[in-house]
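Let me begin by presenting the structure, written as structure tokens, before commenting on it.
Apart from one protein chain that is not included, each protein chain of the complex appears where it belongs.
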Amino acid sequence: MAAAAATAVVGVALIFAFVLQTAWPVLTRVGIAQFIFGDTWYPTRGRFGLLPLVAGSAALLLGALLLGAPAGVMTAIFLSEYCPKRLASLLRPAIDLLAGIPSVIYGFFGLISIVPIVRSVFGGAGFGPVAGSLILAVMILPTITSVSRDALEAVPRDYRLGGLALGATQWRTVYDVVVPSAWSGIVTSVVLGVGRAVGETMAVLMVIGNAPRFPRAAGQPISALTSQVALDMAYASGDHRTALFGIAALLLFITMGLVGVGRLTVRRQARQGRRR
Amino acid sequence: MTRRVADWTARAAAWAVAGASIAVLLVIIGQIVIRGLPGFRLSFLVTAPHGIKMEGGVFPMIVASSFLTLLTLLIVGPVGIGAAVYLAEFAGDNRLTRLVRFAADTLAGVPSIVFGLFGLAFFVYFLQMGYSILAGALTLSMMVLPTMLRVSEEAIRAVPASYREGSLGLGATRWQTTLRVVLPAAMPAMATALILSVGRAFGETAAVLYTAGMTPSTPLLPLEGGRTLTVHLYLLATTGYIDPAYRVALVLLAVILSFNLLAGWLMARFRRRFVA
Partner (left out) sequence: MREKRMKEGTVRRSALVVVILAAVVAVLVALAGCGKQPADQGASETGDQSLSGKIMIGGSTTVLPIAQAAAEQFMAANPQVRVEVQGTGSSEGIKGVSEGVLNIGDSSRELKPEESKLDLVDHKIAIDALALVVNPDNKVTNLTKKQVVDILTGKITNWKDVGGADEDIVVVGRDEASGTREFVQKDIIGEDAKFAADALALPGAGQVKATVAKTPAGIGYVGLGAVDDSVKALKVEGVAPSEATVKGDTYAYHRYLHMFTKGEPTDPTKAFLDFVLGEKFQTETVASEFVPVK
């Protein structure tokens, strides 16, 4: 039993050790700062600067969050506060289903439906940050919705009744009482959404055009950390291959950072809970 | 008066945003059904693709996806349940459990492409498995282990303490209690965990593209390669065969939907048993 439990630890250790060990040569040769902050990614020419890819991932994330986070939280508020019970029992599984749709289907949908729309609105070929952000927003919405909803529904009914009894409207009660009580759960949901958006690969790869350049216009192609790995791993060799492991290492550290942030909010929530 | 207006506005906004979110789901599913269903023949499911333009059906991909998922299940099921039993029943809060939880959280957040890159370098090349169902299943196992672990642990913890007390009171050992009382009671919820893991494994693309490979032949042994439905969809979409791509997307959606329904049904049964 303990051995089974230890497997998870061994798995993580194995991935970290293997990825870091493989990435080490390029990290030391190029230098970690130059690797992360170098402004050109042209691996076949020995240029291993990740900044354009980091910027691409950041732009996608920002766009996805601007669209997906408010929509996701609002949908959660709707489900827990406004939605008639019977409708809610229909919508919940629908949202869960949205979370379970394979990313390649989102990518396919983006390629067929969203890229042409972006093309006709913004010109260019349509592949780029806008198409990528739209697809990512749709993909993180169910995650944010279901985790936020759980947090909102965990707020005791008394709080709501109290607000209403004091003469507040339903919205004021939600806004001033329910949402603040569920705040750390909502933050957690957004952190999970960030994780999903940063890590998404296939859907992004199919709609952003994959040119490793700094984001500059809606319809101009960009590239992201994850999709670049997926595109290059098929053929990369030598330093290029180790550079991909460098990207993987960076993604691992981002993941650990997000897990850390997630635990911090949970801990803070626990403290607040005690104070109450 | 303004507060009534604000209240009304908020209500309308909640309905509108939630409506839009659901509309997106309907558009994606609707488009795939509308474009995928006409021209869909049962022969699509039972014949192999042939010829230079990948005409014909997806039988080998269905086999590859199922084989891969089943093998993943066989690997991750015992490990995940074993670890969950250890965490929930035997270990208190010790250093190992904290480490396991942190490892599982990290593993849960690692982007699937990092698993894919790791799998290619470690299982395919380092362990010389080649592009194979086994390499893909091992990669996927690492990926879905956290889901499996967490949901199983919750399931075991949800079994009322009175069950254990009753069993221990009758003179059963702790081990007997776990095996004969706790596990059977937690079974439906653990089955849900398995199904959720399976759904993720079945829908994954980035982690299997370069581990299980993309050969369109029917894999019969763990060391043979195969092309999953998701990879097939990706290849069809990028190579430009859009009509069959819709059909594959439809098959994928149907499978994911049935996984979800099955998981929901099992979970409902579980709740009825303990909550009622």
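Going in written order, the chains are labelled A and B, and every chain counts its residues from 1.
Everything below uses one rule, namely that a contact is a pair of C-beta atoms (placed from the backbone, for glycine too) under 8 Å apart; a residue touches a chain by one contact, two chains touch by 3 or more.
Bear in mind that the values here come from a model prediction, so they are computed numbers and not experimental data.
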Residue among B:H50, B:R98, B:R174 or B:R271 that touches the chain left out of view: B:H50
Which of A:R92, A:R119, A:R172 or A:R263 contacts the chain that the document leaves out: A:R119
Among B:A16, B:L37, B:L179 or B:A268, residue touching the chain not depicted: B:L179
Residue among A:S57, A:S80, A:S181 or A:N210 that touches the chain left out of view: A:N210
Chain A residues that touch the omitted chain in the full complex: 42-45, 111, 116, 119, 124-127, 205-206, 209-211, 213, 220-221, 223, 231-232, 234-237
Where the unshown chain meets chain B, residue by residue: 48, 50-54, 71, 74-75, 77-78, 124-125, 127-131, 134, 179-181, 183-185, 187, 210, 213-217, 221-225, 235, 237-242
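Here is the rule we use: only the chains that are shown with their structure count from here on.
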Chain centre separation (chain A, chain B; CA means) in Å: 19
Chain A-touching residues of chain B, taken from the complex the two chains share: 3-4, 6-7, 9-11, 13-15, 17-18, 20-22, 24-25, 27-28, 31-32, 78-83, 85-87, 90-91, 96-97, 99-100, 102-107, 109-118, 120-122, 142, 145-146, 149, 199-200, 202-206, 209-210, 230-231, 233-234, 237-238, 242, 245, 249, 252-253, 256-257, 259-261, 264
Sites on chain A touched by chain B in the complex: 1-9, 11-15, 18-19, 22, 70-72, 74-75, 77-79, 81-83, 91, 93-98, 100-109, 111-113, 138, 141, 145, 169-172, 174-175, 195, 198-202, 206, 226-227, 229-230, 233-234, 244-245, 248, 251-252, 255-256, 258-259, 262-263
